[in-house]
Each structure stands twice: as structure tokens, then as C-alpha cells.
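Dropping the structure in here first, questions after.
Only one protein chain is missing from this complex, and each of the others stays in its spot.
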Amino acid sequence: MIIAMKSGATADDIQGVMDRIEQSGMRPLNLPGGDRTVIGVASSIPPDLREPLTELMLSLPGVDHVTQVSRAFKLTSREFHAADSIVTVKGIPIGGKEVIVMAGPCAIESSEQLMDAAKAVKSAGARILRGGAYKPRSSPYAFQGLGLDGLKLLRDIGGEMGLATVTEVMDQHDVESVMEHADILQIGARNMQNFPLLVAVGKTNHPIVLKRGPAATIDDWLLSAEYILNGGNPNVILCERGVHPLDRTYTRNTLDLSAVPVVKEISHLPVIVDPSHATGHAKYVAPMAKAAVAAGADGLLIEVHPEPKEALCDGPQSMRPEQFTELMESIRSIARAVGRT
Amino acid sequence: MIIAMKSGATADDIQGVMDRIEQSGMRPLNLPGGDRTVIGVASSIPPDLREPLTELMLSLPGVDHVTQVSRAFKLTSREFHAADSIVTVKGIPIGGKEVIVMAGPCAIESSEQLMDAAKAVKSAGARILRGGAYKPRSSPYAFQGLGLDGLKLLRDIGGEMGLATVTEVMDQHDVESVMEHADILQIGARNMQNFPLLVAVGKTNHPIVLKRGPAATIDDWLLSAEYILNGGNPNVILCERGVHPLDRTYTRNTLDLSAVPVVKEISHLPVIVDPSHATGHAKYVAPMAKAAVAAGADGLLIEVHPEPKEALCDGPQSMRPEQFTELMESIRSIARAVGRT
Amino acid sequence: MIIAMKSGATADDIQGVMDRIEQSGMRPLNLPGGDRTVIGVASSIPPDLREPLTELMLSLPGVDHVTQVSRAFKLTSREFHAADSIVTVKGIPIGGKEVIVMAGPCAIESSEQLMDAAKAVKSAGARILRGGAYKPRSSPYAFQGLGLDGLKLLRDIGGEMGLATVTEVMDQHDVESVMEHADILQIGARNMQNFPLLVAVGKTNHPIVLKRGPAATIDDWLLSAEYILNGGNPNVILCERGVHPLDRTYTRNTLDLSAVPVVKEISHLPVIVDPSHATGHAKYVAPMAKAAVAAGADGLLIEVHPEPKEALCDGPQSMRPEQFTELMESIRSIARAVGRT
Partner (left out) sequence: MIIAMKSGATADDIQGVMDRIEQSGMRPLNLPGGDRTVIGVASSIPPDLREPLTELMLSLPGVDHVTQVSRAFKLTSREFHAADSIVTVKGIPIGGKEVIVMAGPCAIESSEQLMDAAKAVKSAGARILRGGAYKPRSSPYAFQGLGLDGLKLLRDIGGEMGLATVTEVMDQHDVESVMEHADILQIGARNMQNFPLLVAVGKTNHPIVLKRGPAATIDDWLLSAEYILNGGNPNVILCERGVHPLDRTYTRNTLDLSAVPVVKEISHLPVIVDPSHATGHAKYVAPMAKAAVAAGADGLLIEVHPEPKEALCDGPQSMRPEQFTELMESIRSIARAVGRT
């Protein structure tokens, strides 16, 4: 931690800052500079002291601003875990050499619809079936999902088809029941900072897909992952799904693909990309899915619906089975071109 | 709803759209235009059909884009409720002529701290005491609040001092217990789209402060309020607290004060402003609080701590009691200048 | 300047950074820390070395990131010029105790229109007449202004009515001719980083209104002012006019009023606010103008048109004369409430 004093700070102000750092059990270092004095904390700061100490410093007279030199997250950081983490789901390794595709409908609507989708995604080569039973919707008047009945369909059809499954959990008190029905739990973008939910899934050992919130910085996102790892669950898969866009004339969000190489550098966790929610239009899903693989993503999460026109949710961004099959072909070529499979 | 066809749409495409509108029980109107044909829906669209119909239209061949002419929210809209709503808390009317100030510490830390804060805000003229017992924190290593013990302190000290109280609820399963201890429930910015929580508070009749999320458009925010009103609870107070900023060099967020006159125009709900979280620095709270009142806010939510340097949470943005007293003086002058009290 | 090394940086990496700092004629200080080593530059860095040195450091092996502790701007900074700067235009002091209002039409359309506007703004109490002769328009098909004929009307009518005048200059080669016709030159938001234009107005001694660009951070904005001051012209008036909004459903931009107290703290230059372009709708101009004065703005720039329905430019955001007169009344009350006149 570096404390930059105001250029007009007095000797007393400077001493006050140094005293407080010592009182907190750390060693201050005075770095006389050009325009202003800078004080460094020459000790490792325990994670639980980082924020209070920062706030304390900002409250002292003569302090201009405080800069962190260490990262706020530890367990998710590559600095403390150099090797790539691989999250394994029913024998499928996520974060390794193979690019893993999760696909299926936005919402589970019926046994038929889900079975048709499952057949389509399996035959195209996807290994994990997605499908929502609890749907977070901006409007209270929109379809909210089939709930437990949807979960049962997912479990049965996933089992029948030999596909692993992923579905969203919105309420910390549903975690157990969702775990019983699905292989991976998804935390949606709007719940990325729903801390009771993060704490709840952190107590399990289930794989978690953690979507990035639309206004979340990368540090915010990794701190949310840190909640889960800190609870004891190391099986976190990060999912970039677009940030708030400049305008919504053409896409729902702006897919921030540079987050993929950034996160791969600073964290050991696997990162997948959801081009369906990012763009909001089926016609843009294929180019962005290919771009994601080229940028180094470990996997994709894609909406596929047997009949998008009839979908109860997100029809415009759902691919038709034949579009998806074609995309899977291209993805295989791109994966090879970047040394993946 | 207006469906704009592509300029190359065929007669069949156009007929296809018109047929689908009729099949949905509504009346289509063909509006031949300059570059492209436009099709209007000349009927009131039931709220639960709005989204599926939009998505259906977007899935049809030849459709370029769809524009809504009616708003997605109904119960929160001034179009269906012309008069200002006033939410009354222990006899205090929020949304009327008087500007109401809620103040107190970010987090409740101890009986002494809360009592000192309560005395300070009361003597300065605030009528509602704020204090957090459950704290949403970006980092798992930060202080998470005193929980139930904090709620009890809030109830006891609020009662003793004759102040109404407001505190945040983060978990839908805590709603009842928080209601027993506080007069107003706050939904935090990061929970603005925590739909199970919105549904839960919608089933009560308790006043709710609903903060705007950092990337939430005004329509998103009013749709979240719609969840609560649609559940049967009309007592919603909207709270602007800043949106994601261009950069964080000087402020934590960008206070979007134009949201105040916009929301006052399109909705009947009261709107208050939180300049503490918006700016993140005590020195900027006073100018932005004054600006909020000048812009027409119905109230303010301000962090005051008897000893900001010792605060366990948000010290740098907390005002000292004497700063707050001075601010309350200015606010009274501004309120008078804009015809409020 | 603080250089944070990677946690895995070697002793050689650290020595390499220290050597390079010394070779640049500055003194390095090694600050051994917790997770990583930090190296400080314990000398004042000349402004022209700041950027190359930063980039050099970022290019060296083992460097994680570089943080500036001094500000990039000098001449605009309050650290080197403690007293408020007052820019005087025809005896009117901008940046002093009085809140100065500049008002008039977006574009000068005719002698009659400008005269009607001038009479209206003068009788309401404004002291400076605005009017555009060269108009920057997003679309090549929109009205581009009357050019030199407009300038002449502005000079003649301003002179006749005893009002100082302000108008935009878009081309560095028009600077002289615009200076001959107007008392203040305006640099528009889209030209905030048109460096040849900044250099050109920096060579004059004319007062300059420098608008903030829609994606400009405060540091970017002050660096653009620095171009003008560095050229020898100290007469810069900063103008906040809104930043890129979350969405454009209700306002054209998001007025960032917290920029007013921030800039008043870190810079000595006067700051005014343009609520017309910020909101884009006449109905929101009055509340935001009042809020700007309450937040501490030194002045306002407001669009007033004798007949907004007939305006060739920005009609929807132009106030009618009677609305403007009413606003000026309110502004006087607010100004008094915050100790201004």
C-alpha cells in the first residue's frame, strides 16, 4: 500500500500517517519525492486489514490518495497458484487443452423441447447441456421458468442423453435442491454480487459457473470468485458475458473479449464465454463464439433452441440446431489453429 | 409496438408478421413508408405478452427491429397514477413538500457508536436513522456487519431517540426479521435485480428504499420497482446512488442527478439521493446533497459517523457530526429556494 | 512514480529497473513489501519525461504496473496555483462570487432571431450571449451554421445590446477571424482533444470555454486545458456538459455534476455547466441548472430560443424566453443559499 500525501502536507501529517501504520502492526517507509511525500507499507497486509487500513489512511489529514500495489484477491490469483486450475465435471475437464461447449435453451419449457435441444447439441458435439429452470427477468410480467419441474426434466434428459448439465441458481436456499439435479450451478450476471448466494455455493464442492456482472470490473469479478474459493470450493469457472454497452441499437451488451487473456494471466481459473447474452442476436453468436476461442477461452456457453420462434425466453438470440452444428465445425478449426482441441 | 421491416423484406415477410400479430389476438396495421414498411400493433398489449411478442417478432424473417411505444412498467408509471405517491413512515411523509433526510453510519458497530450518531443526526434535524447490520462487501475479507445484534441496536436506539429507522436486507429469508426491527427496508444497488428478494419485499406492506444498480437504466430500475408494486406493496422509495463512472480517480461513482427530474416526470414514486456512496468522499457529499435538493429530490440518505477515522466501513465518505449539522443548514436554505421545506 | 514489480520478479529485474531510473537522472528507492517489491522515484520528474519514463518502466522485465503519485497536469493544478483564477470578459468576472449566465440560441439563424434571443436573455439577467456560427453536427445532412455571416450578426447584436459574446471555433485556421467577432471562444466537446486547435487558441490571450468530451476523464480534460495554459493563455473556463450516458431513452448525456466540486478542488480554473446539451430536453434544463449552482458551478451555459419549434438546431433542448426568465429567478435564490450572487 502506497499513501501519497498532498503537496502541502505538514511534517505532523506525515508523522501521523506513519504512526498509524505502526499502530496497525506494520512498518512504514517514508519516500520523499518530487511534488509530494509518499509513504509505503513495507509489510504484507493481512486480507482482512486491507480495506480498513485503506479507509483509515484516507481519513487522515494531509492524505491525497492511496494506491494498492498488491491485488485484493489471493486465492483466485495466479501469484499464489501458478498452474492452471482444471474443473472436472463428470470426467469433462474444463480449463485444459480441450475447448468445452455448453449449449441448450435459455429456459426449459417442456420435456419435448428440452429433449430436442439435447439431441441437437449432443450430435453437434457439445458435452454439457444448459437449460434454465429459475429465470431472472427484468420484468415481473415475463416468464419466470418452470422451477423444480424444470430441474427434474434437466436431470432426466441430461442423464438419458449422457450429457452433463448446468443451470442457474438464484436463491441461496435453493442451492441444495439445484445441486441434486444439475452437475454445474450457474450464478447469473445480476447475482454476481449477491453475497449470501456466493457464500452458500462456496460451502459446497459443486462446480460453479460465475458470470461477470454488466458493470463489474475484473477485480470485482475475481473478488466474487474469491468469496467462493474462500468458502472452500475451488471449482469456479469464470464466464464473460458482455458488459453494459455504449448503446443497445445493435447488441444487448459489449462482449469484452480482452477479459479472456487478462484473466488467464492474473488468475488460474478457467474462463468461458457466453456470446448469446453478450450480443442478443443469433446472427452475431457465431462470429463472437469463434473470436472467443481464438482469444483463448476455455469454453463456450451458447443458447440453442429447436424452434427459436416459439421460445418463451431469448428466442432472438437462440441458434437453430443446424446453425449450431455449422458453428461447431468452425470452432473445431479455430481451436486447432490456436493449438487447442 | 412498432415492427420495422428490412428494406428488402418481401410481401410474404410482411404478411407473415401481420398474421402472427392477429394470431396473438391483436390488430396489425400496415404503415407503408419511405425506405421500409412499418407494422404497428393497434391494440393494448397485455404486460405478460409484451416480451414474448417482441421476441417472436424479432425471430420472423424480414424483420429489422422492433420499437416499443408503450412503457414496460405500468404500476410505477405516472401514466396510470397521475398524483405523487407519498410513502409515510411513522408519520413522516416521504414524497411530499418536505425534504426528508435519513442519516447515520454505514455499519452499526456498537451501542455507543450508534447512539452518538443518532444524537448527532437528530440534533441536526434528520428524522430517520440509517445503519447497516448486514453489509454487502465486494471482498470476503471485509467487515460483514453485526447481523441480528446490529438490528437490535438499531431498533432500541431508534426507539429511544424517537427516530424512524432504515436498514438493508440482503437475503429474502431475513425479510421478516429485518421488518421487526426497522421501519424501512433498503434494497442495495447490487441487489436491485435480485428478483427473489424483490418478490419477498413485495409481499409485505413495509416501506422499501430501492437503490438503483450501477449499470441500471431508468427502465430497469422502474421494472424492479414494478416487481414490488406488482406483489402488492405500493410503498417504494427510489434512491439514486450513482452509476458506474468513467474512471474512479476522484469519485466512486457518477451521481446521475438528471435521473431525479426524469423519474419525477414518468413515475409517481418518491425519489431520494445518496451522495455518500455516489461520491465516496466526505468532502464531495455536501455539494452533491445540495445539488440533489435543488434538482428536486424528495430526500437524502447520508452517511454520518461520530468518528470517521475509526469506522469499520466507508469511513472516507462519512461526514463528521459538525459537517452534517452545517450541511443541514444549507439544505434548509436550498429547499426554501425551490419551494420545499 | 511508483513501480510495482511482479511477485516473481528476480533480483536482476529489480536492479534493472533501478539502473534505468538512475540513467534517467533520477533517484530510485527500493521499498521491499509484502507480496512484491515496490520501487519509488524519489525525485521530481520533469513533465516531458513523465510519459517516456512510464512507458520505459512498463517495458522492462518483471514490472507489474506503474502508478503515478503526482498529477500529469501542472499549470492547471491548484497545487501550483492556490488561488482561484478569475477570467474577466468585458469587465465580467468568471470564477468569482457571482454566478455568470451565458445564454442564447444553439445556432444563429437570422438577425431577427438573434436579436429576439438577445433581448430575452438580457432582460432575464444573463450577461453573455451565446450563438453558434460554425456548428459541429453528427450528420452531414444537418444544418451546419451560417459561418462568417453568423459571426457578424453576433458581433453586431452583442454590441448593440451591451452583451459579451461566446461562440464555437472548430477550425484552428478560423481562430483569428472568430476572435475578431466574439469575446469568448468555445471549444466543443467533440474537439476537446483536437490538439492543433488547442495549440492555436493557446497562442492567443482570448478567454476560452473548454467543454469536456463525452468520454473524457477529468485528467484528460485538465490535460487539454494544460495545452492552452502551456501555450501562454491562462484564460480557460472549463465547461461540464455531460458524459456518455448508460442509455439515451430519457437524456442525451449524463450530467456529471460531481465534476464541479472535484475540479474546484484540484484546479484553480473556473467551471461552468451546460445543462442544455447534457439533458437534451428543455424540461430538464431548469432542475439541472439549479443543481449546478447548488453544487458550486461558477456559471451556466443555456440554450434559449425565441421560438424553439422553429429552431434549425437543438429545438427540443432550448428554453422559451419566459421559461428562462423564471429559471433566472430561481437561480438567484439558490445562489444566495450557497453564498453566491
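Assorted remarks:
As written, the chains take the letters A, B and C, and residue 1 is the first residue of each chain.
Everything that follows uses one rule, which is that contacts are C-beta pairs under 8 Å (C-beta built on N, C-alpha and C of every residue); 3 or more make two chains touch, one makes a residue touch a chain.
In this text the structure is predicted, and so the values were computed from the model without any measurement.
The missing chain, though absent from the view, touches A, B, C when the full complex is examined.
Across C:S24, C:N194 or C:Q323, the single residue that touches the chain missing here is C:N194. Residue-wise, the contact with the chain that is not shown comes from C:P316, picked out of C:P32, C:G96 or C:P316. For the chain left out of this panel, the touching residue among C:I21, C:L223 or C:A335 is C:L223. Taking the complete complex into account, B:H244 is the one of B:R20, B:H244, B:K264 or B:H305 that touches the chain left out.
Only one residue from A:L269, A:A292 or A:M319 touches the chain missing from this view: A:A292. Seen from chain B, the chain kept out of the figure touches residues 2, 4, 6-8, 29, 31-36, 38, 40-45, 67, 69-71, 79, 244, 246-248. Even with one chain removed from view, chain C keeps its contact list with that chain: residues 47-48, 50-52, 55-56, 58-60, 72-73, 136-144, 170-173, 190-191, 193-196, 213-215, 220, 223-224, 226-227, 230-231, 243-244, 281, 308-309, 311-316. In the full complex, chain A touches the omitted chain through residues 215-219, 243-244, 246-247, 249-251, 254-258, 260-262, 265-266, 278-279, 283-284, 287-288, 290-296, 330, 333-334, 336-338.
Simple rule for what comes next: only the chains that are shown with their structure count from here on.
Of all chains, the one whose mean C-alpha position sits at the greatest distance from that of chain B is C. In this view the innermost chain, defined by its CA centroid being closest to the centroid of all protein CA atoms, is B.
Centre-to-centre separation between chain A and chain B, using Cα means, comes to 26 Å.
Each chain gets one centre point, the mean of its Cα atoms, and the points for chain A and chain C are 38 Å apart. Once the centre of each chain is set as its mean CA position, chain B and chain C turn out to be 31 Å apart. Chain C has residues 244, 246-247 in contact with two or more other chains.
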